[in-house]
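I'd like to ask some things about the structure below.
Every protein chain except one is present and positioned as in the full complex.
Chain lettering (A, B and C) follows the sequence in which the chains are written, and residue indices restart at 1 in each chain.
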Amino acid sequence: MKTETDPTRAETAVQGELGIRLYRQMMRIRLFEEQVNELYTRALMPGLAHLYTGEEAVAVGICEALNKSDYITSTHRGHGHCLAKGATPDRMFAELLGKEAGYCRGKGGSMHIADPATGNLGANAIVCGSAGIATGAALTAKRLKTGQVAVCFFGEGALGQGVLYEVMNLAALYKLPVVYVCENNLYTEYTHFSETTAGDILARGTAFGVHAESVDGQDVRAVYAVAQRLVSRARRGEGPAFLVCNTYRYTGHHVGDINREYYRSKQEEQEWKTKRDPLKNMAEWLISQKLVAAGTLKGIEDEIREEMRIAVEFAVAAPYPDLKEVDQDVYA
Amino acid sequence: MKTETDPTRAETAVQGELGIRLYRQMMRIRLFEEQVNELYTRALMPGLAHLYTGEEAVAVGICEALNKSDYITSTHRGHGHCLAKGATPDRMFAELLGKEAGYCRGKGGSMHIADPATGNLGANAIVCGSAGIATGAALTAKRLKTGQVAVCFFGEGALGQGVLYEVMNLAALYKLPVVYVCENNLYTEYTHFSETTAGDILARGTAFGVHAESVDGQDVRAVYAVAQRLVSRARRGEGPAFLVCNTYRYTGHHVGDINREYYRSKQEEQEWKTKRDPLKNMAEWLISQKLVAAGTLKGIEDEIREEMRIAVEFAVAAPYPDLKEVDQDVYA
Amino acid sequence: MPEIAQRELTFAQAVREALAEEMRRDSRVCIFGEDVAEAGTPFKVLSGLVEEFGAERVLDTPISEAGFTGMGVGAAMTGLRPVVDIMFGDFLTLTMDQMVNQAAKAHYMSGGTWKVPMVLRTTLGATRRSAAQHSQSLHAWLSHVPGLKVVMPSTPYDAKGLLKTAIRDDNPVVFFEDKMSYKQKGPVPEQEYTIPFGVADVKREGEDITLVATSSMVQVALGAAKLLEGAGISAEVIDPRTTWPLDEKTLVESAKKTSRVIVLDEGYGRYGVTGEIASVIAEGAFFNLEAPVKRMGAMHVPIPFSPPLEDLTVPTEQTVFEAARILCGKA
Partner (left out) sequence: MPEIAQRELTFAQAVREALAEEMRRDSRVCIFGEDVAEAGTPFKVLSGLVEEFGAERVLDTPISEAGFTGMGVGAAMTGLRPVVDIMFGDFLTLTMDQMVNQAAKAHYMSGGTWKVPMVLRTTLGATRRSAAQHSQSLHAWLSHVPGLKVVMPSTPYDAKGLLKTAIRDDNPVVFFEDKMSYKQKGPVPEQEYTIPFGVADVKREGEDITLVATSSMVQVALGAAKLLEGAGISAEVIDPRTTWPLDEKTLVESAKKTSRVIVLDEGYGRYGVTGEIASVIAEGAFFNLEAPVKRMGAMHVPIPFSPPLEDLTVPTEQTVFEAARILCGKA
């Protein structure tokens, strides 16, 4: 997945082809989630889902800096991570609908998509639940000298879980190739992070010997550049990193969270959507840099819309797993 | 227990009477533990015990800055904390021997001495197991405006437990009157702390919004002075603090840990015992300051030896609890 | 249930009313947990409480289950009466050290000197399409541990009366609420009442078979009992209401009367609640049983997301009905 660039020149690495790819990947996430919300409102999706809309630049900027064989762990808000790491929409939609064609044969659902083929160790419905898993994957990479890197995605709410600090300490002690990516979208479920997070977020990495940085999570080029640096650093054996990406979720905590005024204002949401939209800003940059014509981007959007439409059709039509599967795969 | 001193002048607060009291309290811990080891070698004590010998200045310096009604939580190495907070040796020895006269009627033993009368919420055999309890005690003090402060004692090994960071974050958010006292005696059981602790210890407080300081844990006057400041600060509603006391345990992890060369050198032990002994140094200071005559200190030692001898006699002679107590006090 | 009960409340309203009444009665009672204040929890069970009692007594916490549960233990030991909110029972995994090594043992280890009057409220139950990490019923773990009490209300009436008792109890109490029952309506009298622990409730009287059911399974058992009536089988439905203390006497008496028993519980079927209750009955009613005690719990699999699969993992009116008919030799 990684387009070769010289890590030392990472800051200026984003050129035309890569730039368009970053845009395309973000658009796929944006339009995928559009369909998920659609499926929910049409009552075609069992349960709920947590949309990644607004945070696309984080997953894409990070995963484009990874190799296909590198590992990621994801969260309850995981669709973006899965897509960015290479999952295909048809099998993802199928999973969201509990169908056999899904990545987990319908047994996992929206919060548990996993895919060995793309190094996806799985989305996790326990906040911070995959921090240990990502750290262990990095331990394997180091022990077996595979050159792989593990990325652990989590929301800033996971900063409340002590296990995060336990594993950061372990990763620092053993110099493991893992990057802890904190997606600070300002809210846990319905509470602003300032009400639940004391002290200094970056210091929560350095205090445990983990190199820490933060980045504008709405600027995909900036995320990609820093990811390049931290990932190659980890790959070179220089140890773990903690990256805070400042971002925002456009919609509710989950698809059913409609009235949000009691915890955040419509105006706040508007400002992020209008001034700091990762797709809009990337499009403007690509055009201003003459790296692409506006029409081309429109074409990409239409093409992806069609891809999603077909993927949804596939998933809706797909069969449920056979009932006898219920007690299969409990044990390997 | 607190001798009134002007907190603003805490740094220079230690005068004759208090100085002698600090010495006396340290001596009581030193000689108490001497007897515990004696009871172990004479096979009179069931199980094992973790001696506080060498760390006396920490418990005494801190607890002398507390009121009787203030709370402490303690650890598996808790005899020093209990004595410093006001427990009496007879009932402590009785507890170590599993006798009914013990603080816990013999049901707790060395690792679980608790005493409401002196605000001792209990020693804890789970590393970091009392961090939540101390934080909760501080929450009560704040909610009920009692003016109490809670002190949470733990070894540096507890820095490995994530729950510590969870509760420090809570204490900072709610500005709770709690002081987290880390006794860094350089070793967990048989491993040097540098092998288990990455990054910067003090930053592990500040990263969570908790004021952090460190002090020479072998200098009782220094510990007392900083404790005065941090405790009054907490009492005044200025929030939690994290205090790292650099100290050393003279003997094994527990009374049975005799051959220690594989994890630390005899020479290292000798240097601490000769150059940095909290009692020796305090005695020299008291004498050099003409605050006390050498003979007086010898008198104090003899007096305490006698106190301990009588206390041990009492405990050895005391009866075990009635067998029917086994299923009493499971529920209140 | 007394006749005077006219007013109907939902299960969620009953829980909220119990909390509100106890918080008015005793200023030491406070609540903390994730999104408990303005949000009133994702299930809206606590809506309105922060408005009446203020943020000091209804405290939003970070996502730190171990940390704030531990804080609850210490607060309880020193004079508050905290009601700790753990959103999903699946997250009990994170609180086990605080509940089992601290809360459950503090009183005994201290020789009876310290007390831990706290309540941990949490949820259980599957079939919400929430998958394996949000669908477990882990109450067997807590019932296994001396020092804890475990409450499993099945109706709005029981929920209110038992929660008030839990809050007044001087021991750590774990209170399980079935997520799927929150909207269930039932009579709840206006006037003050509490329900003692360790007293099972006969939800329906019958002669031919006893269905012992906890929490979410009580409605299933009552539904099955209706179906059984149609098949000429009179089923008695007994709800222990608390798994610890356990009202062994009532369970055994009913078994002696009917001579046939099915034990229903939504926890995993193995090494859980059904094994304990079945053993108590098999021992107590040994000479009266016409057939082995039948146990029905959650299938021994992580709860799958896919709806047709998930629906197979939990006992239903139909599966209980069929099991009962077989047990009564009328299949």
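Remarks
We adopt the following convention: contacts are C-beta pairs under 8 Å (C-beta built on N, C-alpha and C of every residue); 3 or more make two chains touch, one makes a residue touch a chain.
Treat the numbers as computed from the prediction; the structure is a model and nothing was measured.
Contacts of the undrawn chain with the visible chains, over the full complex, involve A, B, C.
Considering the whole complex, the residue from A:Q15, A:T41, A:Q289 or A:Q328 that touches the absent chain is A:Q328.
When the whole complex is considered, the residue among C:A39, C:V83 or C:V100 that touches the unshown chain is C:V100.
Interface note: of B:G19, B:G61 or B:G98, the residue touching the hidden chain in the full complex is B:G98. Annotation: of C:R57, C:K179 or C:R295, C:R295 touches the absent chain (contact as defined above). If you put the missing chain back, the residues of chain B touching it would be 46-48, 98-99, 104-112, 124-129, 157-162, 188-191, 195-197, 262-263, 320-321, 323, 325-327, 330. In the full complex, the hidden chain is touched by chain A at residues 71, 73, 102-108, 112, 114-116, 121-122, 124, 126, 129-141, 143-144, 146, 150, 162-163, 166-167, 169-170, 173-174, 328-332. Counting the whole complex, the residues of chain C in touch with the unshown chain are 90-94, 96-97, 100-101, 104-105, 108-109, 131-133, 140-141, 143-147, 243-244, 246, 267-268, 270-276, 278-279, 282-284, 286, 289, 291-295, 299-302, 304.
In this text, only the chains that are shown with their structure count from here on.
Inter-chain centre distance (chain A to chain B, centres taken as mean C-alpha positions): 47 Å.
Chain centres here are Cα means. That of chain A falls 37 Å from that of chain C. Among all residues of chain C, those that touch two or more other chains are 61-62, 64, 66-67.
Residues of chain A in contact with at least two other chains: 160-162, 195-197.
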